[in-house]
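Please read through the structure below; I'll follow up with questions.
One chain of protein is taken out of this complex; the other chains stay put.
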Amino acid sequence: APLTNLPLTQDEYKRYGRQMIVDGFGSLEAQLELKGSKVLVIGAGGLGCPALMYLGGCGIGEIGIVDNDTVDISNLHRQVLHTTDAVGLLKCENAKRYINRLNPHVKVETYPVRLSNDNAFSIIEPYDLVLDCTDTPAVRYLINDVCVILGKTIVSGSGVRTDAQLTILNYRSSGPCYRCFYPTPPSPESVGSCGDNGVIGPCIGLLGVSMCVEAIKVITAYYDKDEPFTPFLTVYQGYPHQSFRRFKMRPKQAKCVVCGSSPVITRETIESGAINYAVFCGATKYNVC
Amino acid sequence: APLTNLPLTQDEYKRYGRQMIVDGFGSLEAQLELKGSKVLVIGAGGLGCPALMYLGGCGIGEIGIVDNDTVDISNLHRQVLHTTDAVGLLKCENAKRYINRLNPHVKVETYPVRLSNDNAFSIIEPYDLVLDCTDTPAVRYLINDVCVILGKTIVSGSGVRTDAQLTILNYRSSGPCYRCFYPTPPSPESVGSCGDNGVIGPCIGLLGVSMCVEAIKVITAYYDKDEPFTPFLTVYQGYPHQSFRRFKMRPKQAKCVVCGSSPVITRETIESGAINYAVFCGATKYNVC
Amino acid sequence: MTISLKVEFLGGLDVISKKVREHKVKIPFEEGEATMKEAIEWICQNIIAEEKDIEVFIEDETVRPGILVLINDTDWELEDKEDYVLQNGDVLTFTSTLHGG
Partner (left out) sequence: MTISLKVEFLGGLDVISKKVREHKVKIPFEEGEATMKEAIEWICQNIIAEEKDIEVFIEDETVRPGILVLINDTDWELEDKEDYVLQNGDVLTFTSTLHGG
């Protein structure tokens, strides 16, 4: 829970002053909400890099980064927080180093592991908000289920080529979840990754930045006090003309197997391995993006 | 002019492979256009930082950076290429250091000066494309006039609070220019700066990233071969819902004083100081953004 | 007897209309008899909150420099500006030009 009477230091007033005076942001109170919040970013790639930089800049109190991958030269055109001298380093550690340099007021925790049935609950539990910056359906379903069970809101982004998508899932446990939108997983052969299909760096980057805008709105309770939350999916196109389309989406579904009225997916079925995400989504090996 | 038969090294194939395979990008030929191009970014602040990172990542051959300002702690929430240990350093030098680390294939030139009637022609002349990431009307008119006279296309961005705007000016000397849109400058008291009105970091950051998408399209001739260029102004809103609105804009105006049929603004009138941009836009001192 | 319009103030220009960005209005004219000139006068009298706000919006009897005017997402320069004849359902957008960077 945010520590709403935590004062800011003089350094913090200078650092955040330009955003605190923005009409609609919520001034000091909103800044303290950011400072009191803990945000987990899963995936420090094309979406995670820009999201992490702006989350770090805006003054989130604590940021967790989950990624077991190391920096490869083929990442650098879009994962611009990672530099050439970081090739071979763990992405989560390199991102932590960067955020520490950008803003010493932010505490950063790293998890150099692949998110799995075994570790997902313990990693996600301490955080208030999760950003899903991952790249395979299996992990997206796992993040969704664990966040629904733990009552965490998810800001979810994805993208490939020149297209990208943004949504908020399980908003304060009252909005729809990933399974409400996608009860049946896509067949493995229809799933494109950034490796297979390619991606334009600033197109996926733009979506990552847009995830930070949504994170700020969620944490500062903008969707509670100013603009009531309604389920949406926003679609970005980089080509032919840059555009966002906002689609009005279905609400939480009563028959949803995880967030519905009779859930069959529970902490126990996940942790015991009874729910097998790889099998559920098909056995194809996805390329990491 | 792009060196279209310049080969790529193996490192470059790995580095850019993921964007070269994107349908619509233009494969090897487009990559060589990027490598053969020289892009000048004027302003290394809220727009310039993300634009520079993605321009550096995507493999522009030569990037120039104009900024005489030094990094201040109040910049860091949005100018996320600059870190706390860079406070006090010149923004252009710090940005150069970052791009060099991100991508050693990019040559970076810095201009730690304020763009003025005296130096604008010599600074802009060597470049193929200009990104206007500045923050006052007077400089925007100067950049416009010099680019029109030298025949340079401008990708122009701006933003304040949670709003931002994107356009392309003087597209291949056939599209409208800044003066076609704004023949009369706004009165000084109506001009808001990021300092006065504040700005949400990722809102201005998102627009900076979108400028790089447009730069890639211009350099790879997307608007010549795939999608004919039409004058536009795209308006981004971060709140209440993130959206882009694309407005259809007027074409080049015959009566425009710089790009029209009888121009009264020339290299001579600018360099002699006969055109005084500060007086034209009013004498108010703008805060740097 | 009325024309239905949507009037929008973007880019921070909603300061002149009590922070309301979007107004759905009916103006008391017959379709065919009113132009943008009448719409702007009506807006000044009925939407804009205070006298000092009109100065932000109007200068020399037209919309102030630095404010872009769009009719159905198209620059009004392409649509006869003040002489554009209003139609039911038109969207009139006024947006400040932004300068920050």
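Remarks
To keep things simple, chains are lettered A, B and C as they appear, and every chain counts its residues starting from 1.
Quick note on the criterion: contacts are C-beta pairs under 8 Å (C-beta built on N, C-alpha and C of every residue); 3 or more make two chains touch, one makes a residue touch a chain.
Not measured: the values here are computed from a predicted model.
Under the touch definition stated at the start, the shown chains contacted by the missing one in the entire complex are A. Residue A:157 is the one among A:24, A:64 or A:157 that touches the chain missing from this view.
Within the complete assembly, residues 43, 45-48, 132-137, 140, 157-161, 163-165, 181-187, 190-194, 197, 199, 204, 233, 235, 237, 245-250, 286, 289 of chain A touch the chain that is not shown.
Operating definition for what follows: only the chains that are shown with their structure count from here on.
Top-ranked chain pair, ordered by C-beta pairs in contact, is A-B. Chain A and chain C have Cα centroids lying 39 Å from one another. Centre-to-centre spacing of chain A and chain B amounts to 29 Å, using the average Cα coordinate of each chain. Chain B has residues 161, 194, 197, 199, 246 in contact with two or more other chains.
Multi-chain contact residues of chain C (touching two or more other chains): none found.
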